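One protein chain omitted, others in place.
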Amino acid sequence: MTSLPDKTASIEAAIAAVPDGATIMVGGFGVPGTPFTLLRELLRQGQTGLTLIKNDANETGMGLDHLIAAGRVRKLIATHIGLNAHAIAAMNEGRLEVEFCAQGILAERIRAGGAGLPAILTDIGLDTELAAGKQRVEVEGRPLLVETALRADAALIHADRADRFGNLAYVATARNFNPLMAMAARLVIAETETLLPLGGLPPDAVETPGVFVDRICPLTEISEEYGVVRR
Amino acid sequence: MTSLPDKTASIEAAIAAVPDGATIMVGGFGVPGTPFTLLRELLRQGQTGLTLIKNDANETGMGLDHLIAAGRVRKLIATHIGLNAHAIAAMNEGRLEVEFCAQGILAERIRAGGAGLPAILTDIGLDTELAAGKQRVEVEGRPLLVETALRADAALIHADRADRFGNLAYVATARNFNPLMAMAARLVIAETETLLPLGGLPPDAVETPGVFVDRICPLTEISEEYGVVRR
Amino acid sequence: MSDDKTPDPRRRMVARAAREIAPGMVVNLGIGLPTQVVDHLPAGFPVCLHTENGMAGIGPTLPAAEADRNLIDAGGAYVSPIPGSAYFDSAVSFALVRSGRLDLTMLGAFEVAETGDLANWKIPGRFSPGAGGAIELAQKARRVVVLTTHTDRKGNPKLLARCTLPLTATAHVARIFTDLAVVDITPGGFALRELARGITAREVQEATGAPLALPAGDIPTF
Partner (left out) sequence: MSDDKTPDPRRRMVARAAREIAPGMVVNLGIGLPTQVVDHLPAGFPVCLHTENGMAGIGPTLPAAEADRNLIDAGGAYVSPIPGSAYFDSAVSFALVRSGRLDLTMLGAFEVAETGDLANWKIPGRFSPGAGGAIELAQKARRVVVLTTHTDRKGNPKLLARCTLPLTATAHVARIFTDLAVVDITPGGFALRELARGITAREVQEATGAPLALPAGDIPTF
């Protein structure tokens, strides 16, 4: 009988493999599923010139916002940054390039990257300014947009539970973009609230197969950032 | 607080909504995940001129083979029919039209149908005869094949557990094409080994959201066809 | 709870919109006024509420003290499950929208054109946070209805012959619920269907930036 390798790593070592100028996918939709601890370490280590791909820019003072405020982010690919006034200001002042996608198309572009598909064809946004500059093709008489796949140098993922091989499970709406991004990067780093031994996650309960995951980092603390936001 | 509707139906009534000439997706890879009871009822009711989409043609004397033997199948879209000599003979004699897809591309075409994407672009099979007759487009200097989405009039799904709203969960390798097909048809009919009350399937354990499912049919018996094949 | 009797015209508009939801529908309620529609459904009403960030079967919104930190809707409100809820990823969430499984979406609007065009995501130079899921909701829900005040804060009409702002989707809005009226988009343009209590057809026409076809006979009120 064969066995499965152990991919546990320290957060420091895992993030140290992310270079300056990297394109990084970051899980999460708002707070749930955002890998706040991995983002903190990225801030601490100082990588810069980054292209980030995330649904949103978190809220001011949280998660992605730290990296934007520190000037580490060259470009952000996102769907909606309305809860982060800093990000909007940085965009308006030209300090941050922002590429907006329709939300489900961002999901599909990432999924296509993870599925080894170079592109998908869609009619979403065909009549909107989001179609500007995109290649069009006609299929069976229908005009369609080519939406190219997204892949990243690294993906930062937040899991609820994981085993040492990197099999991941998420919880509630903290799932969102995480399982898609966890398939679409050369280096997939997942932080997990609970680390289980091999066999601790039943094979039917795995939401991201460990085959896609490179480093699994157990969290020692769930910081305030993960908590309920009191507005 | 709102509630979720009950979609349980008898197998007879569910299958009666499938007309002659329908295009039908059928879950399963070999035995696991094949909806043998729904297929039996389709055989009994006599719908004909069918186009079936399934990974394989089952083995002789099982599942899909009954429909092929009875002359009900006009066309089969599949990846491999090597375990069914009847199907191969019917194909060779021109009694059955067979369209072969690369297995992962069949999965992606079905998924695209379920995801509301008209087509995907891929380089899979570009140098093979499977590319014959398919539209090609160039994206960023790369030649790619257009693989159009598949949708069906009906999908026949086998679930391990389901609740009355149609939330589904599968087991082991009986998952295969089922969750993909369960999103890609106008009428999605799922048979289930166990029917649970609403709330019986935890929201994180749902593999096919009930939103995609139209009829949920509890099985009263697991017939021999579902068993271990002794070769 | 039904609020058809409330004197607040916005509440009456929301209560009227709630009657647009038929039993068994799958519905996405946009951020803002549309989210309030759920408060006007009878208890136990059979409807599956969808939110873009990955949930079908949304239960009651919870105060911070009772909230699950991992369970929000697309607007960031803390919500709860009901028996039969399901969680899924962002790709599945929009698969549902694009593949025709979303029966109805109710959206806010900056502008709606008599052709059914909708602008609700960008005001160049002033407001451009990104469209989020709005484009797919507006383009792919089986039925798209808008909830909006009939005019903006300055009293300018939001129902226009043509939108002036960047579009969310073209020709998909079927019906508009406002504090003054229920207006349908027809091949001939805007058609008045119902009036808010105390409002006249003439007042609605004056607040509308394009011609408004009137029904023959009495106009129902809400």
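By written order: A, B and C. Residues from 1 in each chain.
Everything that follows uses one rule, which is that contacts are C-beta pairs under 8 Å (C-beta built on N, C-alpha and C of every residue); 3 or more make two chains touch, one makes a residue touch a chain.
In this text, all values refer to a predicted model and were calculated from it rather than measured experimentally.
Peer 1: Tell me the shown chains the invisible chain touches, ordered by label.
Peer 2: A, B
Peer 1: Among B:L4, B:L180 or B:V213, choose the residue that contacts the chain missing from this document, as touch is defined above.
Peer 2: B:L180
Peer 1: May I ask which residue of B:E93, B:D127 or B:E221 touches the chain that does not appear here?
Peer 2: B:D127
Peer 1: Taking the full complex into account, find the residue in B:T60, B:T79 or B:T148 that is in contact with the omitted chain.
Peer 2: Touching the chain that is not displayed is residue B:T79.
Peer 1: Going by the touch rule given at the top, which residues of chain A touch the chain that is not shown?
Peer 2: 1-5, 113-117, 163-165, 167, 183-184, 197-199, 201, 203-204, 206, 209-212
Peer 1: Give me the chain B residues in contact with the hidden chain, please.
Peer 2: Chain B touches the missing chain through residues 29-33, 55, 78-83, 88, 91, 98, 100, 102-108, 110-111, 123-125, 127-130, 160, 171-180, 226-230.
Please note the rule applied: only the chains that are shown with their structure count from here on.
Peer 1: Measure off the straight-line distance from the CA centroid of chain B to the CA centroid of chain C, and report it in whole Å.
Peer 2: 35
Peer 1: Which integer distance in Å separates the CA centroid of chain A from that of chain C?
Peer 2: So the centroids are 30 Å from each other.
Peer 1: At least two partner chains per residue is the criterion; list those residues in chain B.
Peer 2: Residues 115, 117, 203-204.
Peer 1: Please output the residue numbers of chain C that touch at least 2 other chains, ranges allowed.
Peer 2: As it turns out, chain C has residues touching two or more other chains at 55, 87-88, 91, 94-95, 97-98, 140.
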